[in-house]
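Before anything else, here's the structure in question.
The other protein chains are all here in position, but one chain of the complex has been omitted.
Now for subunit A:
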Amino acid sequence: MSSFRRDKKEEEDTGGNIFQNLDKTALLQEARYFNSTPVNPRKCVQILTKIIYLLNQGEKLTTQEATDIFFATTKLFQSKDVVLRRLVYLCIKELSSMAQDVIIVTSSLTKDMTGKEDLYRAAAIRALCSITDSTMLQAIERYMKQAIVDKNPAVSSAALVSALHLSATVPELVRRWVNDAQEAIMSDNAMVSYHALAVVAGARKNDRLSTVKLVTKLSRSPLRSPFALCLLVRYAAKLAEEDQTEASEPYLEFIECCLRHKSEIVVYEAAHAIVNLRKSARDLAQAVSVLQIFCGSSKATLRLAGARTLAKLTTKHPNAVAACAVDLENLISDPNRSVATLAVTTLLATGAESSIDRLMKQISTFMSEISDEFKIVVVRAIRRLCTKYPRKHQSLASFLAGMLRDEGGVQYKTAIADAIIALIEENPDAKETGLAHLCEFIEDCEHTSLAVRILYVLGREGPKARQPSRYIRYIYNRVILESGPVRAAAVSAVARFGATCEDLLPNISVLLARCQLDDDDEVRDRAIFFSAILNSNDPQLISDYITNVPTPNPVLLEKALHDHLRLNPDKPFNILSVPSSEPTKEPEEAPVQIETRKQPVVSLEELYSEQLKVVPGIEKLGPPFKTCKAIDLTEPETEYRVRCVKHIFARHLILQFECLNTLSDQLLEKVRVRLESAPGYKILCEVPCEQLPYDKQGSVFCLLEFPRGPIETLGTFGATLEFSVRDCDPTTGLPDGGDGYSDTYPLEEVDVGCAEQFRAHVAPDDWEASWERAASAAEASDTFVLSQSDINEAASAVCDHLGLPKAAISGDAVKEIRGGGLWREGTPMLVRARLVASQGSVTMKLTARSPREDVATLLLAAVG
């Protein structure tokens, strides 16, 4: 056996990293050495290490290369050297997905896994399971069952973990090993017991009833393994979460009981589960006090766990967390900076306005010592403070500006810029200082994407500031100093100033003229374009092409362009047909959290466009105009859950019924929805859902054509779910023999109203001017008495009806709603509503202007 020590010494001699400049081709040559007899273990160990190193660096091998190395490696089974053999196992696992005929080592591995050398056995099992395909599994089943109950814990664990991996591909086979795994749960070894529980529970994961049985049984006969117990707590918590009735009490009792366990990790798991589950603050008390104790622990891990979980609880139960203020205060000066950051940000979120300055000072003492990840946590906390305490904006903004000046990666800088931009948008008082900070930042910003964003914000907000001219210099500096994309963004920003501030126009024209000589095509094009628009002096043109340009959703725009090129490349493309990108809002309730991994924000339209592909002829409908939020058509907690999503196209409507079957002993087939069509609508086609197994969402689609006249589109559809039922085995999901029987299930009606057919937006700044310009268009106007008695309620109900955001409302005693939008066929419209409360009722005068009279009338009809 080659000893480890000798290798180490050699490493020192050579100095440097021998793996640094590995070359794949050379290594493939070296691997041929494996064929020579007798095997020289030391040399082979080195070559194998290189191969594994290279693979882990992401080097790609062709199937042929991988197969060659693999076969060469199998020759090394001749050597009995333990180190070499274990590297061979690793290499087999690495290559198992790339090489052909990997099953060739099956017998060699089964021999090792059943042999006498304990050092081989566990690793051989893991390698064996990675090369086995479902056809070969039968052959090794007997060995696996034996290994699971082997008295050597390493062997048993290896078999259990491999079983867990295999259950992803061959669940039915692994299910046959459950009895052996069940035996292993009672093992004295903590790890074995834990892995065994995972296998047993995994085999039942689609069968709630037997999971219930398992959890109930095990929670009565306490497990010795703390790891297994943690897992059990998780299963119990999941059951409790799925079933909010009293039936879940025993689970909660069990979890609470675990709060008194002697192992800290069990205690933490239980506290964590309770914090996530319990609804009322009173129920939380026990768990919170455990977390409090953790905060005072001498172990940094426990302090981190405590602080982090309390931080997460902040949004749900600020008061419960506020009660821990003293414990958190103690952590502010914690030597572990991650703990300190969590403590401070949590205190910021729960504390009073008066404590902010002190806490901010505390943070600034260690800001330079924490990683970007935690800095982002701090930035998020400050951002929330800005919203909560608008009066504090001065000190918060200057703190953020200070952070902008520090070193940091692009994510961190983006988070700060986001916070400042949000501050500018929300708080008028903070606008000027915020813009000044951003200006200062772009003077010295190395991230192109960020600079472009900030220039856009400057172009949008700058012209509205008290002294717009002061921003121009900053923006124009970019034109001189930066790369192409930044220069182009700067040109666009400058143009917006020219469009809005008349007194600056002459200067701006000169600037734009200079940019027309730029080297970069994009910069030059923009400069020429904007100069032409500005020189036209046509307010409509300037509004449409500079100040109020709709920004289409980029993903949908790309798709629409593709479709257009494919279907009718000769016709002009109407950009208005693409849904505009909605301002994406950060989810409000985002708690203080460490993971900075963000879900990409996608619009509903993007989300569904994949699914809609199954509807025949979908590509002929044009891009989706709008996708509405899903509406429930069934009561919650029923056997079948159905939600309706309306997809609006220029002349068509797709009703998508998202169905979920919650009965584990049923398989639904040929699921369709019978519609009682509203008058005027034509049902063009229907896409049924062929199979609806338990707990897997499926969709039924109905494609309809809108009636010609806009007014006739207001209507209601009756809907019934039709399907045939086959009984099935809850564990496997496989249906019994027999044909099944058909059944129906009533659904709630589906309404098509007005809001769905418009893409509305709040009045732009120059709404008044647009309204005047539209005076020549068709107008419809009427007066209504509304059913609501409260004027605020009435105003928001009207907004809902028209599909306008609440921000469209202004005024106090007399409410005015101003908005505009686009009808599905592309016709623009503007609306104005004035609401007055008098003698216990609310009266509204609603006026709509649009080039098409019937569209204007539709808006009124929807309210009437």
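In this text, a residue touches a chain if its C-beta (ideal position, glycine included) is under 8 Å from a C-beta of that chain, and two chains touch if they have at least 3 such contacts; residues count from 1.
Everything that follows uses one rule, which is that contacts and distances are computed from a predicted model.
Missing chain, UniProt protein name, picked from "Glycosylphosphatidylinositol anchor biosynthesis protein 11", "Cytoplasmic tRNA 2-thiolation protein 1", "ADP-ribosylation factor-like protein 6" or "S-adenosyl-L-methionine-dependent methyltransferase": "ADP-ribosylation factor-like protein 6".
In the complete complex, the residue from A:Leu28, A:Ile103, A:Ala154 or A:Ala777 that touches the missing chain is A:Ile103. If you put the hidden chain back, the residue from A:Thr74, A:Asn206, A:Gln691 or A:Ser724 that touches it is A:Thr74. Touching the omitted chain from subunit A are residues 35, 37-38, 71, 74-75, 77-78, 101, 103-108, 110-111, 136, 139.
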